[in-house]
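Left out: one protein chain. Kept in place: all the others.
Order of writing sets the labels: A and B. Residues in every chain begin at 1.
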Amino acid sequence: MNEISLAFGEAGRLIVGLDATLTGIVSLSIRVSLTAVVIASMLGLPLGAAIAVGRFPGRQALIVVLNALMGLPPVVVGLFVYLMLSRAGPLGQFGILFTPAAMVVAQTILILPIVAALSRQVIEDAWQEYREQLRSLGAGPLTSAVTLLWDTRFSLVTIVLAGFGRAAAEVGAVIIVGGNIDGVTRVMTTAIALETSKGDLPLALGLGVILLSLVLALNAAAYWVKEAAQRRYG
Amino acid sequence: MLPLVLDQVTFAVNGKTIIDRVSVEIGAGPRTIILGSNGAGKSVLMRLCHGLLRPTSGSIAWRGANGGRRRQAMVFQRPVMLRRSALGNVVYGLKLAGISQRERELRASDVLEAVGLASVAGRPARVLSGGEQQKLALARAWALGPEVLFLDEPTANLDPGATRDVESIIGQIRAGGTKIVMTTHNLGQAKRLGDEILFLNQGRLVERSPIESFFSKPASTDADAFIRGELPWN
Partner (left out) sequence: MELRGKWLFWIPFMTLAIGALSPVSLAQNFITVASTTSTEQSGLFKHLLPAYEKKTGVQVRVVALGTGQALDMGKRGDADVVFVHARSLEDKFIAEGYGVERFPVMYNDFVLIGPKSDPAKIGGGKDTLEALRKIKAASAPFVSRGDKSGTHTAELALWKQAGIDIAKEKGPWYRDTGQGMGPALNTASSMNGYILADRGTWISFKNRGELAILVEGDKRLFNQYGVILVNPEKHGHVKKELGQAFIDWVVSPEGQKAIAGYKIGGEQLFFPNANDKGA
């Protein structure tokens, strides 16, 4: 218990003091995960809509695979991306290993299945309700997909926030492809891993408190968006 | 577009025949009511005519000049509204029909005025009452200027007041020259709104008669039983 109260004290001290290293780490965490979720959404939402609305051979198998990929272990993604981006690997010439760009790539790969699979489910449910009416009005598959994406936008926001939370909370992928370099690729989760291994537990716990607060705030935002939308738009 | 010619149309699903060799020519002019007990196949026949379903065998063709989807519209038993304003829902249909932006807003406002929804034009469509939503669905269909309007049990879920409003609007649409094809299981409504009856029983077109003779002197024993309420309701 004593260690936990020390942790809160440490967290408070760091936040109030606006410790420069801390703000740098938090800022990088947010920027990396935010970029990853934006790219994953730009790819994953249309993909989910296309699968939901489309009819093509192998569709069922694709849905199963997509759902399974939601459970990709971050550390496996990290290893794969590391092998791809290493100078000895196929994409080494870009030289982005051990930079935030590599972390964005890894996290995008991690979240893309989540965004695609969950949006597919949401849009498919909406499609069941809307299909006849949209076809009656003359909407083709592409128009329908776009219309559904907009109509389910509040549920999709929740999904995107969930994706962001998953990215911000993972350590396995970013620590391998980022290298946890001080001031360059150190994010909240990798900093916690480092401080824990150094035995500086109050500091690690303090960072953990900050990370948890961020995740909590995200979930509250997701809930509030859904609630407000429901009341306003029905 | 009209007349719509059905030739030996059959629709079967999983070995079960729902529409059984129906041949009929639906022409311009009289308000056509499709009557029958639940499970007779009225809704399926409606969807076949509108083009939402394809017949298992037989043919359906629009034999008139410039056939095409855009000149027909359908109103369903349960209205499906997009997550946007009432006006936005009407504009959506017009946009799909290729109407210019300026023209869209004007037409939409006019038609909302005509159905008595001008005061709620800006409100989110999904929070409107059942009756208001159905009137909105009618407005959306009307705005397209369809040659044929299909209606599938449009007042089945509405209270008497809303039902009266809807029937009045249908009358207005008809007065503008649109052919009405409607299903109902409400005999009173059929008498109020219909000029001719297509009577379906267990997927077969059993009788086609003008409204007066159908109710006073039905040509078939099935129709006779139906009018007297002796056909099974399911």
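Operating definition for what follows: contacts are C-beta pairs under 8 Å (C-beta built on N, C-alpha and C of every residue); 3 or more make two chains touch, one makes a residue touch a chain.
This one's a predicted model, so the numbers in the text were calculated from it and none came from an experiment.
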item: Residue in contact with the excluded chain [from A:G48, A:P113, A:G163 or A:G179]; value: A:G179
item: Selected from A:V104, A:I159 or A:A222 as touching the chain missing from the view; value: A:V104
item: Contacts of chain A with the absent chain, listed as residue ranges; value: 28, 31-32, 34-35, 38-39, 41, 86-88, 92-93, 95-101, 104, 150, 153, 179-184, 194, 196-201
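One rule holds for everything that comes next: only the chains that are shown with their structure count from here on.
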item: Between chain A and chain B, centroid-to-centroid distance (C-alpha), Å; value: 46
item: Contacting residues of chain B [partner chain A, same complex]; value: 47, 50, 52, 69-70, 73-74, 76, 80, 82-84, 92-93, 96-97, 124-127, 140
item: Of chain A, residues touching chain B in the complex; value: 129-130, 132-133, 135-139, 143, 147, 150-153, 232-234
